[in-house]
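The other protein chains are all here in position, but one chain of the complex has been omitted.
Should a chain be cited, it is by its letter among A and B, assigned in written order, with residues numbered from 1 in that chain.
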Amino acid sequence: MSNKKRYSIEQKQAKWGLLFTVPCVLFFAVFCFYPIISAFVTSLTDAKILSKTREFVGLKNYIYLFTKENGGFSLYNSIRATFVFTLGTFIPMVIVSLIISVLLMQLRKPSHRGFFQIAFYMPAVLSSVVAAAIWMILFDPRGLFNQFSNFIMFTSGKDFGWLVNTKMLQASTMIVYFWKYIGYFVILFITGLASIPSSLYEAAIVDGSTKWHTFWRITLPLLKPTVLLVSVMAMLQCLKTFSTQYMFHQGGAGRQPIDVITMNIYFTGIRNGRIARASAMSIILFVIMLLLTLLQFKVSNSDDVEY
Amino acid sequence: MNKFIGKISVTEVIVWTFLSLVLLFTILPIAFMVCASFMDAKQILAMPFTWIPSKEYFTTTDRTFATNFIKAILGNNEDSIFFRTLLNSLIVAISVSITTIFLASLCGYGLAKFKFKGKNVIFMSIMATMMIPFEAIMIPLYMVTSSLNMINSYRGLIVPFLVSAFGVFQMRQYLLTFPSEFIDASRVDGMGEFKIYANIVLPNCTPVMATLGILSFRNQWDNLLWPLLVSQRETMKTIPLYITKFSEEKQTDQGAMMAIALLASIPMFILFGFLSKYFLGGATVFDSRKG
Partner (left out) sequence: MKKILLTMLVILMIVPSFVFAQGEKEDENVTIEFWTHEDANRQKLEDRYISEFIETHPNVSVNVTRQSSTKMIELVQTAFAAGEGPTIFNLSINDEYPFMAAEVVAPVDFKAAGYTSKDSLVDSYVAGMLDPVVIDGEIYGLPLELTNWCIYVNKNVFRDAGLNPDTDYPKTWEEMFEVSKKLVVREGEILTRRGYDFRYPYYLESMVPMVEQLGGSLFSEDGTEAIVGEEGWIGWLTYMQKWGPNGENLGSPTYKNARKLFNSNNNDISMATTGLYQQARINHDNPDFYNSDDWMVVPYPKFENAVKDVAACYYGHYYMVNDSENDATKKAAWQLIGYMLSHGEEYLTNVNIIQPTKALMNSDTYHNMPFSEVFTTDFERGHVVYFGANSTEIQNLIRNAVEGVMLQNVEPAQAYRQLKNSVQELIDEE
């Protein structure tokens, strides 16, 4: 008799659990899963944006992307651009935001800390279109940033070519992104740091540990889950970057140096109308992101992160 | 161990210097935007840059300090569609925040506090959607939206973003730490499951919900690509579209560009000013499982 009761309670609970989850699942099914599957199917055809019919061509698009130039904007170049951007942005972001948050924790008054947190976060409040608009003017050869560069480098009248020179252009996009999101990641680290009980620090001081030693042996290891989560988030965000590069290109900058995969997908699909090829690129990007995320988790191998 | 100069330690000096430099880096471009929005384009690109807007650089006689803003609001066609655009952005952003809060909490609750078959599969798949870049699904999504007849409408701008995987994640994490005893007690008391959700769980989630709402608002405010595809009619455009359109037409009028940028950012600044706690709390929620 009691067995039956327990069984039906569990069943009932399971039913409710499912019920609560179903609306979201439906939503994701229609607006996420279906489109990505549709994109995958499209990538196996020869669809063009205006074509009324499409033929199944198997892996032809993928082979094309890995062997041909794609009208001068090859997949390899896009992968290179995306990786350079990602590594050049998220690694400094993680390191610098960690340093900043540690420094912030050194401040004696929490109100000071709050002030800095708010100030650092401000760029993240702006829309990326606004950020790009501001920085395009700053990076103009006559603009403030070039003047500043001249000032720091003790030169005058030199055009550093922030929007022109291949390397500088890539650096500019990284600077904008870094500027925009540094505050956000500082907050993430502050929270992680704040969650380390102060008793641990006190014990360390009692044991005669130096600040440096404490940082390396206590803070960092305990911070590992946060660092991992922050890194993954930052990395994924950087891999998906689009508006900064797009706005810079619309403003006249060259495309090749900053032709990140997302931008290549957009131009190949929407401007050139080759949606099958663009879909293939999308799937490739998706797989890259999946693999890198798994890799990051594996490398740090924290049990903390398992659910 | 610590060196002191008067009452201030050397470490403190280093800390403050470094932090102040970072402060300058983050704040100056915003200050630039504010100052430049009053300036004539000639002054913005003058070398060296002068921070205070001055009449010296005005190139036409009928200019005032407010000219840029007037241009920004009147728009290219002098039809003041700016206000309608602002309204559209507000409607879309607010709606998405509300739907996200409720749907994410619903789903997060189900995933956190219930056991059912396939729960982990569902959770992992939802997390995997975070890896789908928007550009990848842009075109199929457009086809879906148009077959549902939602192009050029608020529905089309809102529905594809009803809830975010990130939101589900945050709610689930938070609710994992919610004491189950309350829920069980209410069940014993005979409360219906939905009532429990609405009356017991939800009211205790306000910090997460506020943060989630704000982040969703911000992301929708910022959305460029989707409205670009869906809002073809002038009356349905959103702020990012307005800015890019303006920049294409009036490329050389950097002053007006900055005025628009400033106007477009004011709602976000206001929100941030009042609710900064929740913006910053975005991270707190993240690690709340530590207690």
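In the analysis below, contacts are C-beta pairs under 8 Å (C-beta built on N, C-alpha and C of every residue); 3 or more make two chains touch, one makes a residue touch a chain.
Since the model is a prediction, treat every value here as computed from it, not as a measurement.
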item: From A:L44, A:I187, A:L239 or A:I270, residue that would touch the chain that is not displayed; value: A:I270
item: Touching the absent chain when the full complex is considered, from B:I126, B:I139, B:I214 or B:L271; value: B:I139
item: Residue in contact with the excluded chain [from A:M105, A:V164 or A:I196]; value: A:V164
item: Hidden partner chain, residues of subunit A it touches; value: 48-52, 68-69, 71-73, 141-142, 146, 150, 156-159, 161, 163-166, 250, 252-257, 267, 270-273, 275
item: Touch residues of subunit B, complete complex, unshown partner; value: 42, 47, 59, 76-77, 139, 142-143, 145-147, 151, 228-229, 232-234, 245, 248-249, 251-252
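Here is the rule we use: only the chains that are shown with their structure count from here on.
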item: Contact footprint of subunit A on subunit B as seen in their complex; value: 1, 11-12, 15, 18-19, 22-23, 25-27, 29-30, 32-33, 36, 44-49, 103-104, 106-107, 109-111, 113-117, 119-120, 122-123, 125-126, 128-141, 143-144, 159-160, 162-163, 165, 168, 193, 197, 218, 221-222, 224-225, 239-240, 243-244, 247-248, 251, 254, 257-258, 261, 264-265, 268-269, 272, 276, 279-280, 282-284, 286-287, 290-291
item: Of subunit A, residues touching subunit B in the complex; value: 10, 13-21, 23-25, 27-28, 30-36, 38-39, 42, 49, 100, 103-104, 106-107, 116-123, 125-130, 133-135, 137-138, 140, 142-144, 147, 179, 182-184, 187-192, 195, 210, 225-226, 229, 236, 239-240, 242-243, 247, 250-251, 262, 265-266, 269-270, 275, 278-279, 282-283, 285-286, 289-290, 293, 307
